[in-house]
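The complex appears here without one of its protein chains, the remainder shown in place.
First chain written, first letter: the chains are A, B and C, and each begins at residue 1.
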Amino acid sequence: MSDEKWTVTFIIHRQKGPDSQPHFDEFTIEIHPEEFVLDGVEYIWAYKDRSLVFRHACHHTTCGACGMRVNGVEKLACMTKIADVTQDGGKIKLEPLRNFPIVGDLVVDLGPLYRKMHEVHAPEVIPLCASPWEGEGIKPPQETPKREDGEEYIRLPDCIECGLCVSACPTAASDAEYLGPAVLAAIHIQGIDENPDLLALADSREGVWRCHSAYECSAVCPSNVDPAWRIMDLRKQIIARRLKFKK
Amino acid sequence: MLSREQQGLNWLLQWFDPRGRSIGGLAFILNRITALGLVLYLYLHLYYLRQLTMGPQVWNAFIDSAENSPWIGIGELFVIAGGLIHGLNGLRIALNSFNIAVPYQKQLFYGLFTLALIGIAFFAVHMFGA
Amino acid sequence: MSKPHAIVIGAGFTGVAIAHDLALRGFEVTVVERGPIANGTSGRTHGLLHSGGRYAVKDQESAIECIEENTILRKIVPDVIEPNGGMFVAVEESDLEYREEFIAGCEACHIPIEEITPQEALRLEPHLNPKVITAFLVPDGTFDPLRLALAFAATAKSNGAVFHLFTDVVGMVLDGNGNVLGVKVWDRANDERYEIRGDIVVNATGAWVGQITKMAHGHVPITPTPGVMVAYGHRFVQRAINRLVRPSDGDIVLPQRRMAVVGTTSFSVDDVDYIPIIRDQVQMMLERGTKLIPELGTAKVRGIYMATRPLIGSSGPGRSISRTFKAYDHKDLDNIDGLVTITGGKATTCRAMAEKTVDIVCEKLGISAPCTTKEVPLISYRRFYVD
Partner (left out) sequence: MQDATAVPKAGENVWLWLTKIISGLIVFVVLTIHLIVNHYVAPEGLFYYDDVINYFKNPLIPIMEGTFLVFVVIHSSLGLRSIILDRNPTQKVMRVVDTVFVVGGLAVIVYGIWLLVYVAGLG
């Protein structure tokens, strides 16, 4: 690994408070191409502009706090390498997520997403067997050896509630009440057979039929949730139930 | 949530702005544009067909004026292109809605879109060729 | 009588746990945090819910705190924890030298352990280094750092605590005698400056406590000690895998969601706001990590990050300083009234740190209210946003 640093210009969306006029500020810094966008943002905050606000916590994709738009595409800044989004002497444009209320600069209020996840009682932890974890995307669960005491392993689910899918979704762009990819995925994971309340919600005005198959949610999901696949599977399940193919 | 006023026409931009979109997003943009175009055409078409009831002179004069305008031919090709793109992509969405081939939605789009392009080329040659 | 008003600086684990404890004991609570919840050391913790096994030999005070708090956290906040246990494994003959000490230490600290055969260890964790010589099961766990903090914050908020996020403390409001009356803050999200006054200010800023105490012309001995962690994009193991050695670099591999996280190192820095990633240390993590899980060598890196432990004391190499915590009343330390500082400790012990701190606050203000945080279950972390 070379220690050569790159000169990169960050073009960052600035806005103080939800009602003020946004503008962009440019910061040119020296940064290692193997570092992550979030490291650059933190560097800028530490040495260039203390007034910058941005969300972050775990820096390794388990918390979902650092979602933002990098060159127009939704990314977790903590896992996006500088080398993957620009070149030496290049630029990186950073904007807050779309379809959420702005708090300031790169910070949005993810509250609406968390509240909807709460309303569909999305599980905070799940049995390992309920969540396949092999490979990219949805694949059958790999056999995991039983625990020493025969109990189930418990794990945190794939969805980290980062809001990238909601930001990328064209339906969420103009309908704030649409449940959105993450929430529909949370309904799918729980099963509509076991949860008639979720079946009613998924088959409602804010449910699965409002998806326009842009598949942007799955394209930007950093955590293998594949919400688009889950929405389509929900459709299949709902059609089967309503047509009584399956009780 | 942003109020309607703060949002402005942002939603329109988000529906149709192709920057940063993946294949599925581009397919959505195409689908929505062709849908709106086809609806416009459908109702204009129905409206102009009314002239068939006004006898041969009126209708033939209408056709003659249309034939003389190069825009009509191009417009017709647009309708055919829109119909092909919307129809073939519609097949993809319909299949996907029964959870068929969702992991292959990109390949499906490439395939069907190629088919649409071939169709458009065929009609273009048919209409303007020779 | 109106409620006493406590201002908590910092919304890391310690800050939110203190806010929760204060709210339960009847305080009016205002939390001031310069970033979002858990953006500093707390967010960037390894995520190991310690059984205490790691400290059972050299740092038994910490080990006992860990096993006690581990048990409590599993009970009060189960929905942010992967409670699948941990394993200490010996992979080289030399590791066995530590075996006796480890057994004795765990026994002394009341950490339940069970020695299993290499075959059983490999059955439970097929990705483990097949050279495993012996293994012990311990009650470790993994937690989600942001959600653990959010759960405390949500519960505090539901009991009336108010959070000012993206708000820097830029100075202290002092009386003529240098005692602390409140804080001067700068809300960076809205670019507004104002003062908050309270009956007591609690400085829970971890590795940054020195900067805050300086504003009040006080001081606290602290050694910021960063370490690196590397997250790989594959869940190789189901439980925390520790090397059966004295705490060293790169000797823990944790499962978390779909990842395996390897950590950590220990060195000293002066500026803790931005710590560049040190490439050699990342390489070392990989080398040490593959001793435990050989397949890490071919796994894809998902994230690399540095976290700064706030170790107590002002000298000595990081590994030799105790992981325990200390709460200071600046009246005793610097003859400054109205300010209490808490630092040191570990994520696992954040509730106990809060209990100790709030005990001091109550004593200072002459309030008698027992701590109930051991029993009160936390509400869902999502409810931080619900109300």
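Just so it is clear, a contact is a pair of C-beta atoms (placed from the backbone, for glycine too) under 8 Å apart; a residue touches a chain by one contact, two chains touch by 3 or more.
From a predicted model like this one, the values you see are computed outputs, not experimental measurements.
Visitor: For the unseen chain, which displayed partners does it touch in the full complex?
Guide: By the stated touch criterion, the chain not on view contacts A, B.
Visitor: Please pick, from B:Pro18, B:Pro56 or B:Gly129, the residue that touches the omitted chain in the full complex.
Guide: B:Pro56
Visitor: Given the contact definition stated above, which residue among A:Leu76, A:Ile92 or A:Leu201 touches the chain not shown here?
Guide: Answer from the full complex: A:Leu201 touches the omitted chain.
Visitor: List every residue of chain B that touches the chain not included in the displayed model.
Guide: 1, 11, 15, 32, 35-36, 38-39, 42-43, 46, 49-50, 52-53, 55-56, 59-60, 63, 67, 83, 87, 90-91, 94, 97
Visitor: Mind pulling the chain A residues that touch the left-out chain?
Guide: Touching the missing chain: residues 99-100, 112-113, 115-116, 119-120, 163, 166, 171-172, 174-180, 183, 200-201, 203-207, 209-210, 212, 235, 238-239, 242.
Operating definition for what follows: only the chains that are shown with their structure count from here on.
Visitor: Say we pretend chain A isn't there, which chains still hang together?
Guide: Connectivity check, chain A excluded: B | C.
Visitor: I want to compare two interfaces, A-B and A-C. Which one has more contacting C-beta pairs?
Guide: Of A-B and A-C, it is A-C that has more C-beta pairs in contact.
Visitor: When the centre of a chain is set as the mean of its C-alpha atoms, what distance in Å lies between chain A and chain B?
Guide: 32
Visitor: Using mean C-alpha positions as chain centres, tell me how far chain A is from chain C in Å, no decimals.
Guide: 26
Visitor: Could you tell me which residues belong to chain A and also touch two or more other chains?
Guide: none
Visitor: Using the touch definition from the top, list the residues of chain A that touch chain B in their complex.
Guide: Residue positions touching the partner: 18-19, 69, 71-73, 98, 101-102, 112, 137, 168, 170, 173-174, 176, 212-216, 218-219, 228-229, 232-233, 235-236, 239.
Visitor: Can you tell me which positions in chain B touch chain A when the two form their complex?
Guide: Contacts found on chain B: 1-2, 6, 10-11, 14-15, 19-25, 27-28, 31-32, 92-93, 96-99, 102-103, 105.
Visitor: Under the definition above, what is the set of chain C residues touching chain A in their complex?
Guide: Contact set of chain C toward chain A: 35-39, 42-44, 47, 78-84, 116, 120, 123-126, 137, 142, 144-147, 149, 166, 168, 188-191, 229, 231, 235, 238, 255-259, 261, 271, 273-274, 276-277, 279, 283, 302-305, 380-386.
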